[in-house]
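As you look at this complex, bear in mind that one protein chain is not there, while each of the others sits in place.
Labels for the chains are A, B and C, by order of writing; each one numbers its residues from 1.
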C-alpha cells in the first residue's frame, strides 16, 4: 500500500536490510557500505519529503498506519478508559472518547476514529460521525468542564457523514452545538489534526485554545476531490484543487489557522508511528503547561480572541 | 360522555333549562320555581362533589372538556406562540411548549397535551410523551433560564409512553435529565397538575418551586389500574387501588406533595372550563408574585429544600 | 456542502430586459405569472404558494418597520488570501458579483426596529456567490452580534446560503467558529437571536450560527440541511425520501420552531421579539 513517491525510499530500505542480514549471516563487516547507504537514505527522505506536492501530503494524511485516536489514547496517554454513548440515541464508533492520564494529570480525550481494516472501517464508518458521535463529544466536554480536566481532541475525518440518517437526526444542528459547546469550555482545550481535517465535521471538535497539526495532515473546508468536482466539474482535478486550497500544515501555519506543526519522522508518521507519537506527546505537554495557569474565564477569552481574529478582510 | 354520578345534576340542569325556555316562550313568570330549582342544583352539586370517592375523582380528572395545556396557553396567557422541536430527533405532539405573556411579563410554558378527538388523541399519543417531548421541555427550561422568564409547566399525562421506540431512545434517561434540568432552574418555576399526573412522566416537568393541582386532578407513582393489576393482580380493583394510593388533590395537600389546590367550579372543570381557568390564573398570579423577588440562587435553594424534605421516615 | 449550484445562477442584474422577462414560470405548479404580480405577492406564487427567492433589500423592507432601517454592512470587503484560482480566479468572480449586486459581499443589513423592538437585522444574499460564507460574511455576523449586544438590540439573521466559501478554504471554515462564538455576546446581555432559514440553507451556515438561535423560523418548502442532496444521493446510492430536507421535514424532525409563510413572517417575528425582548428600548446611538 505504499505511495508512488515512497517507492525509492522503500526499495533503499529493503536493500539496507538485505545487506545487514547478509553481513550478519556471513560474519562479514559491511558497516562502511551500510553506513553509506543509510546516509543516502536520509538524504533521499529529506529530498522527497521536502518537495512533496500538496496532493502528495493529502495522500500521506490518508495513509494507513498513521497514529489514530485509539493509538494515541493508548500510547501517548496512560490508563485510558473508553467511555461510550451519547445518552440519547446510540454509541457512534466513528468517535472514540474517554478518560486518561497525561504526565500525572487526568485528561478527557475525544477524537475521530478510522478503522485499520476494511471491516473495522465499515464499523467506524470510515471516521465519518453521525450526530450521536458529536453528542458523545459534547458529553466529554461537559465531563471535562465538570472536573476541570483539560480536553484533548484528535481530528481525523474526511467529514461528517453525509447521509439520510445523519440529516434526519440534525447533523448540521449537532455540529453547530458542538462548536458552541467547545468554545464555552472553562478548561484548557487542545485540538490536534492527526490526518484528515475535513470541514465542519472536523471543526466540531476543533475549537481549541491551541490547534496543532501533524506535519503531513490536511485541514480545509472541503476535500480536494469534492472541491474539484464542484469548481472544476471534474473530481480528477483533485491535485489542482489541493494546490488551490492551501490545505497543508505549513500553509495553515502561515494563514494562522493552526498554532503549531508537529514534526513527523523521516518517511512519515505512518512508517514510524511511535516516533510521531513521541513528538506529539512533547508538543501536548508544552502547550498544556502554557494553558494550565489560565482561569476558566481567561481560557474562554483566549479561545474567543483566537477565532474572532480568523479571516482576511479589508475595512474601508 | 357524562359520568354516572353526574347524571342527576345534568338532568336537573336540563329541567331548569326547559322551564326557562317555557317561561320565555309563553311569557309566564316562573322565576320562583326556577330559583328554587337552582338552589336545589347548587345543593346537589355540593353534596355530590363533597362525597366523591377517589376513583370518581380519577374519572373526573380524565373527563374530556377539561382545560388542556393549549386551552390554558390561549386563555390564561396572552400572545402565545408555540415553539416546536427538540433539535435532535423530532417534534413530539404530546408536549406543547412556547412563549407567552402573563399579566405583562413574558413566560415560558410547557405541558402535556391530550387530544380532544380520537384523531387528535392518536396524533398526540394520548398525552404520553416520547423522549423528544422531554427534550423539548428541557429546551424550554434553557430558554427560560437564558432570558430570566418564569417557567409554567402544565401536567396532564397518564405517563411517559411505555413503548419500544421510547425505550430505544432513552425514556428513563431523558426523564432523569429533565428532572435535573428543572431542579437547576434559576427562574421561578410553577408546576400545575391539570388532570392526570402519572408517574415519572409527570414529575419530569413537575419540579417547581410551587406545585399546584386542580381540585379534581390526581398525581401518583402509578395509575390505579396498573397498581391494581400488580398488587391485586386484577385491574378491575382500580377503585380500591385509587383509595389506597391517596392520589387526590386533598390527599396530596395533606402529604405536602402539592402546595395549593386550585378550586374547580361546581360540576367540575370539564363542565365550566372558563371559570376553572380564571381560578388557575388567579392562583398563578399570586404564586408568581411571591417567587419573583427571589434571586436565581434563592430559587434553586427553595426548590432543593422543597423536594429534599419529601418522604416519611423515622430515624433511630 | 451544497455548493454545487453556486456558480450556475442565472444573472439577476445586468441581463437584457426583453419581453419574456415580464413573465415567470413557477417551478412548482408551472403557472405563468406576471412578474409585477409576483412582486406584489412578496415573490410567492399566487397559484400554489411556492416561495421564490427574495432579494435582500426586499427582505429588509419586508421585516423592518417602515423608515426604521439604517444600513450597517458594506464597509467590510473581501480579500483573496489564498490567491485562489480554479477555472476562473476568485478575484474575478468577486469583481463580477460585486458589480452585479452593488455590494462587497454576500450579506446586507443594519439597525432597525421590528414591531418596535430594536433589532440588528442581517440578510444573506444568495445572488452573491450562492450566499457562501467567507471572511466577510463571518466578520459582518460577528460584528452584528457584538453591536446588537452593545446596543441592547435583538439579533435576526435571514439565512440563504450554499455553505462555506471554498475559495477561502480553511479561513472560511473558521468563520463557523467565529460566528458561533460571537453569539454568546448576545446571551450574556439576555438579548434574543432569531434565525430565519430560507431556500436554500445548507453546509457550514446551517452547521453554525443558523442552527443556534433561540427561535428558528423557516419559510415553506426551503431546502435546509448539512450535506447537499446530490452529495447524499452519491453517498447512499438511493433516491431521497419525498420532502427530504425541506422545511416541513425539518419541523417534523424537531429542528425548527415554526414554518412561517412569507406573508406572516413580519408579524410572527415581531411577536416573538416582543416576547423575548420585552424591555427593548428605542436605540439612541446607532
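Note that in this section a residue touches a chain if its C-beta (ideal position, glycine included) is under 8 Å from a C-beta of that chain, and two chains touch if they have at least 3 such contacts.
All figures in this text were calculated on a predicted structure; none of them were measured in a lab.
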**Contact list for the unshown chain, restricted to visible chains** = A, B
**Asked** If the hidden chain were put back, which of A:17, A:146, A:282 or A:314 would touch it?
**Response** A:146
**Item:** Hidden-chain contact residue, picked from the options B:9, B:60, B:94 or B:166
**Value:** B:166
**Message:** Can you say which of B:44, B:152, B:190 or B:203 touches the chain missing from this structure?
**Reply:** B:203
**Complete:** Of A:16, A:70, A:100 or A:192, the residue that touches the missing chain is A:100
**Item:** Missing-partner contacts on chain B, residue numbers
**Value:** 160-164, 166-173, 175-177, 179-180, 183-184, 199-200, 203-204, 206-207, 219-222, 226-227, 229-232, 240-241, 244-247, 251-252, 255, 257, 303-304, 307-308, 310-316
**Item:** Those residues of chain A which, in the complete complex, touch the missing chain
**Value:** 79, 81-92, 99-101, 105-106, 132, 135-136, 143, 146-148
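Definition applied: only the chains that are shown with their structure count from here on.
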**Message:** Can you tell me which chain is nearest the middle of the complex, judged by mean CA position?
**Reply:** C
**Prompt:** Taking each chain's centre as the mean of its CA atoms, which one is farthest from the centre of chain C?
**Reply:** B
**Request:** Starting from the mean Cα coordinates of chain A and chain C, work out the distance between those two points in Å.
**Result:** 33
**Asked** What whole-number Å value describes the gap between the mean CA coordinates of chain A and chain B?
**Response** 53
**Request:** For chain B and chain C, let me know how many angstrom lie between their CA-based centres, rounded off.
**Result:** 42
**Request:** Mind pulling the residue numbers of chain C that touch at least two other chains?
**Result:** 211, 253-255
**chain A residues counted as touching two or more neighbouring chains** = 169-170, 173, 177
